[in-house]
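I am attaching a structure below and will ask some questions about it afterwards.
Here the complex is missing a single protein chain, while all its other protein chains stay put.
Here the chain labels run A, B and C in written order, and each chain numbers its own residues starting at 1.
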Amino acid sequence: MDDIEIDEVATPALDDPVLIEGLPGVGHVGKLAAEHLLEEFDGELVRRVYATEFPPQVNVDDEGVAELTCAEFHAVETDGSDLLVLTGDHQAASNDGHYQLTDAFLDVAEEFGAKRAFALGGVPTGELVEEYTVLGAVSDGALIEELEAADVEFRPDEPAGGIVGVSGLVLGLGGRRGFEAACLMGETSGYLVDPKSARAVLESLETLLDFDVDYATLEDRAEEMEEVIGKIREMQEGPSAADDELRYIG
Amino acid sequence: MDDIEIDEVATPALDDPVLIEGLPGVGHVGKLAAEHLLEEFDGELVRRVYATEFPPQVNVDDEGVAELTCAEFHAVETDGSDLLVLTGDHQAASNDGHYQLTDAFLDVAEEFGAKRAFALGGVPTGELVEEYTVLGAVSDGALIEELEAADVEFRPDEPAGGIVGVSGLVLGLGGRRGFEAACLMGETSGYLVDPKSARAVLESLETLLDFDVDYATLEDRAEEMEEVIGKIREMQEGPSAADDELRYIG
Amino acid sequence: MDDIEIDEVATPALDDPVLIEGLPGVGHVGKLAAEHLLEEFDGELVRRVYATEFPPQVNVDDEGVAELTCAEFHAVETDGSDLLVLTGDHQAASNDGHYQLTDAFLDVAEEFGAKRAFALGGVPTGELVEEYTVLGAVSDGALIEELEAADVEFRPDEPAGGIVGVSGLVLGLGGRRGFEAACLMGETSGYLVDPKSARAVLESLETLLDFDVDYATLEDRAEEMEEVIGKIREMQEGPSAADDELRYIG
Partner (left out) sequence: MDDIEIDEVATPALDDPVLIEGLPGVGHVGKLAAEHLLEEFDGELVRRVYATEFPPQVNVDDEGVAELTCAEFHAVETDGSDLLVLTGDHQAASNDGHYQLTDAFLDVAEEFGAKRAFALGGVPTGELVEEYTVLGAVSDGALIEELEAADVEFRPDEPAGGIVGVSGLVLGLGGRRGFEAACLMGETSGYLVDPKSARAVLESLETLLDFDVDYATLEDRAEEMEEVIGKIREMQEGPSAADDELRYIG
């Protein structure tokens, strides 16, 4: 097997599509957001990307059929922009692998004619979030104004540790290739899978790409998480303790 | 040395052979099962596969002669199907290595004309197993019926963490190449080498491939393990404690 | 992306420039020293070096614009020698990566005509340093006399563990290529970012390369660190405890 192999499943004509990246990361914010788009808009699977940097693993579906682990691109037609949504269960295993994979992802996006890219993710605050701010970073300063109009906040030198993984490289490598790339990062505790943060990110994206999406199923998941948080708080007898001692729960 | 080197030891003509993979894994179930086939049917060594992904290691035999670590294929003629049995002491060291090695293993299997593959392994339950269920996963849904008839059970989305290592890739890469591939996973505690689970797996395989094998030596090993478990239980004064605190014993 | 990509930003003519390497390391001594030169002499960015060995990361600037992580060369004209100053936020991730990166750095230095190289760094003493000695090591014994005249001390077989990372390879690979290479290592506790040690290193460099630099800003940083140390000492009730229990503070 080559380091990266791309299966062409379908190649529909898309109208100026926008790459939306939602691989696993902090609070699974990007992954939740991207998967919500696929559920609400009935995306069409167009590419599978296999990589020897992914774990040597198959996942078993509800029938017992095994599927080699991969990242997937779905074409999504919204009432606004066409989207090319990238999801999956894994990032790369090495520094070099992240660079090679992101290059391959950007190749696919270019093949479909995408010139813009949004990397979705979370930014950890270390405490439970009350108000879900979406933080932004861009490959080109000219994009800032449009994002600020969609309630994306820019703070000097934040996030302090930079943006790591495929999301970071969608900006870094994408920018070097001429993509107009932005990262939308929902604030999230960092301890919990966070559907509310995913909703905040999607709301900014709705404004930017001029589509409408329903949030009922994300809200159901958010309520489930609220119950989990409630139980943890009870177990720890008091909300202040909960803030200090929460562990990651997925 | 190349990344992978294959020594041709013998190339007997085999009649529609079936690849049986039994490398080390959970409870050593796959390895025990594959080695039991070799012992009972007097397999003939046909290929040695060396790989720079294996540990830089030689094993010393009973005379003092060192042998470079490798995986081995044996040709096995049973009263039913011909088998091509893959055994060894190691999996690969990296993600990429797992992919390259499994590709090389499938190349050998194709060279001998194999079109079907069974990856044997264990699935950890976290507690001592009373009844040895064999769980299945397949590369193609059309195989399920035949396996269910051989007492292999299919449970939606299980094993939950997917199937990892060479066994997983025999399904994942094998399926992509057109092999009819299945994984037979014996339930096992995950703490102990488990000859009983290996027997359960082999019993399903007997039905599927229409051969008969004697289990006397596997049962001897199972009894030895029972004694080990008995002693641990005594040491821990009571069977409930044993369940909680067992460590891996090989 | 290639393993290493070098962006040519500018190629000013430099007069017999000297490579100054100041990547992150013990006490950030080398990095502080190199960055101080850039601040004081208004260096001109001439090369950016990207590498798939660096973390898959972008850093976000004060406007919100993301920049792919890289190492940078600045051309610096002092009142004495011309300098080619190498700075960055990362070393390589693997043994092999260190060798490839340092080779690329030396290629750039050769392109600008550099024949001499100084690797700046710290050498850990394990205790708070009162008097800041600068330890030296060279690619060629003929360089020792000149360095000793600049208050650089040579001690047999020190540092005991050798010199590791890009600094070590600037000597090792640089020497093999014909560079006159030296490493200037400021003694430092190893627990704290150490602007005073960086100053000691720069003072030797001033003598060696015949330039003058102001230390006001480095001294400000040193005073901040002194306050931090003072607070730690108070918290630990007594200076002797502080020596034993300091942790790394950056």
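Just so it is clear, contacts are C-beta pairs under 8 Å (C-beta built on N, C-alpha and C of every residue); 3 or more make two chains touch, one makes a residue touch a chain.
None of these values were measured; they are calculated from a predicted model.
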Among the displayed chains, the hidden one touches B, C
Among C:15, C:157 or C:227, which residue is in touch with the absent chain?
C:157
Given the contact definition stated above, which residue among C:20, C:173 or C:198 touches the chain not shown here?
C:173
In the whole complex, of B:15, B:42 or B:63, the residue touching the missing chain would be B:63
Interface with the unshown chain - residue positions in chain C
92, 94-96, 98-100, 102-103, 136-141, 144, 154-159, 162-166, 168-169, 171-173, 175-176, 183
Need a quick check: the contact residues on chain B for the chain that isn't drawn.
1, 3, 52-69, 93
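Note that in this section only the chains that are shown with their structure count from here on.
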Averaged over CA atoms, how far is the centre of chain A from the centre of chain C? Could you give it in whole Å?
38
Using mean CA coordinates as chain centres, what's the gap between chain B and chain C in Å?
53
By residue number and range, which residues of chain A touch two or more other chains?
none
